[in-house]
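Reading through the structure tokens given below for one structure.
Complex shown without one protein chain; remaining protein chains in place.
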Amino acid sequence: MTHASASPGLPTSPPQNGPPIVSIRDLQKVFPVPGGQTVALQDANLSIQRGEFISLIGPSGCGKTTLLRLMADLEQPTAGELLIAGRTADQARRERQYGYVFQAPALMEWRTVLKNVLLPLDVMNVPGDRLGRAREMLKLVGLEKFERNYPWQLSGGMQQRVSIARALAFDPPLLFMDEPFGALDEITREHLNLELLRLWRETGKTVIFVTHSIPEAVFLSTRVVVMTARPGRIEGIVEIDLPHPRSDDTREDPRFFTHATEIRELLKKGHA
Amino acid sequence: MLEPGPAVTATRPPWLAWLAGLGPMLIVALIAAALYWSLMLAANLGPAARTLASGAELDCRTALACASQLRNPVVPAPAQLAQGFARLSTPVTSPLALPYNVGVTAGETVLGLVLATVTGLGLALLLVASRSFERATLPWLVASQTVPVVAIAPMLAVLLGQYGVQGFLPKAIIAAYIAFFPIAIGMSRGLRSADPLHLDLMRTYHASGAQTFGLLRFPVSLPYLFTALKVSVTAALVGSIVAEISTISFSGLGKMLAENSRASDTVALWVIMGYGALLGVTLVALVNALERWVTPWSRR
Partner (left out) sequence: MEQTVTPSRTVAARPGAALPTAAALLVGVGGLLLVCLILPVPGEGAAPEARAWLAGILALLAVGALGVRGAAQGMSRAAQVAPALLTGLLAVLTAEGLLRAYAVPAGLIPTPTRVLAALWNARTVLLQDTYTTFVLEALLGFLAGTVLGLALALLVVRFRFLERGLLPYAALFSSIPIVALAPVIVKAIGLDWPSKTVVVAVTVLFPVMVGAVRGLQSASPLHLDLMHTYAAAPTRTFLDVRVPTALPFVFGALKVASSLALISAIVAEFFGTNGHGLGFRIQIEVGRFGLDVVWAAIVLASMAGIAFFSLVSAAETRLLPRR
């Protein structure tokens, strides 16, 4: 399937019905530390439908990155159940169900931009025209003119866009993003937020997005999962009923502020 | 996309900047030449006076004039160096002339370096693969870095000769023996220095161990390899020359050094030093060129 075919019919991209693509029950993660243990995540329950855009928000130490890494099978849970598309996280990883975008672009400095996007296709031995596919992805993030450049020749925002193209290259149904725009300036960040929403609408992926910015979470998401620290847990889930497609005007919508306040109250509640 | 790319500012063409950079080097070279000239006169003045006093036939009258014409000067005069250079460099293909011998030593060194790289790589793989092996041997490898390994060369030369290893090979083996430590240490560090994020990324791709090695660990370690090679190439050169001195050699820079050292031919020694320096600089430059070719992504 080509990613572009999913776009025209879904102008507002409502969550689809059917079995959840991510289902989490009583999930727990405990790290051993010298002289004891840290509860990074406790009693997490969450169900995510196909096509949703979910943000995980909270202060540092709330376990949002841990939760994402558990879903990606980069960490093993100590208790609870976690199913990705009906399979265990390990199976889902083996079947390449998701693409992962890190906080840093994590591009390989010895590969050109194009070869970086090509990397997952080569590793997975994807059949067909890999080069064409990689070029298509670069075009999607607007960097087709830079395919021969090395990563260091690009700005931070451009590098992060390459990293997104790389995550989308093998067309996984899920996209995990761990504070991908955290290190960027506000202007670039808002610009990339719009780009990301466009990609989400066009490709119909399910996105799970870690952030610590309230406006970013409200602007992007269909639902925001608010987490609090010590121990890391889910404090509440906020439905965002802002219309799609969203634009800069969305930030002026009164509901935008209502939702932001709602999230802030939840975060404060966990802090007390 | 509105985001601007990195700014590209117009600069002077590289060759012009390069040429402009030569100015100070030229001036320093002139100062060095002047210093050399006075040093040469000062060093040779005493022997020149003695030679004059002994009544030897010379076509110069004062000690100062003779200082630049001694047969065996303490420090040779530029004209003597030029003569010596001409005498020792021609005919170019003669086994008695320097260019041929430089070629022999260069060949030994390069072969030694190849051997050293292969050995060093194998050792690095072992070090990375097994923690027991690392703990058992790494302290010895590190200690051996501080040991003057050349001290072993003469003995190794005799030993290899006893077991019938002759000609080109023993010198290359000794060069390799001296050069492989930095490569083993550098590569074992390099193979471990993959970014944890990249390792996570390969895990999300469900990449095999071989893929993670070939696509991630190996390319990451290449800059470390070249840093080590730059140290190793000079070490290998020293090793092959020392090996030539210590064995019965019929060609090579070391053989010429030993011969002329015994004969106290100072001018020849200076010329050989010049060739040795040229060879050293060339080999390092070759490694640099190879590095730029193999790792084009480096900024410098």
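Each chain carries a letter (A and B) given by its place in the written order, and its residues are counted from 1.
Please note the rule applied: a contact is a pair of C-beta atoms (placed from the backbone, for glycine too) under 8 Å apart; a residue touches a chain by one contact, two chains touch by 3 or more.
It should be emphasised that the depicted structure is a prediction, and the values quoted were computed from it without experimental measurement.
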Which listed residue (B:F85, B:W270 or B:W297) would be found touching the missing chain in the intact complex?
B:W270
With the missing chain put back, one of A:T66, A:Q97 or A:T206 would touch it. Which one?
A:T66
Pick out the residues on chain B that sit against the missing chain.
21, 23-29, 43, 74-75, 131-132, 135-140, 143, 145-152, 154-155, 157-159, 162, 196-197, 234, 237-238, 241-242, 245-246, 253-254, 257, 260-261, 264, 266, 269-270, 272-273, 275-277, 279-281, 283-284
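Everything that follows uses one rule, which is that only the chains that are shown with their structure count from here on.
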From the C-alpha centre of chain A to that of chain B, how far is it in Å?
52
Report the residues of chain B in contact with chain A in the complex, numbered from low to high.
1-6, 195, 197-198, 200-207, 211, 215-216, 219-220, 222, 295, 297, 299
Touching residues (chain side chain A, partner chain B) in the complex:
72-74, 93-94, 96, 98-100, 102, 104, 106, 108-112, 119-120, 122-124, 142-143, 146, 150, 152-155, 157-158, 188, 191
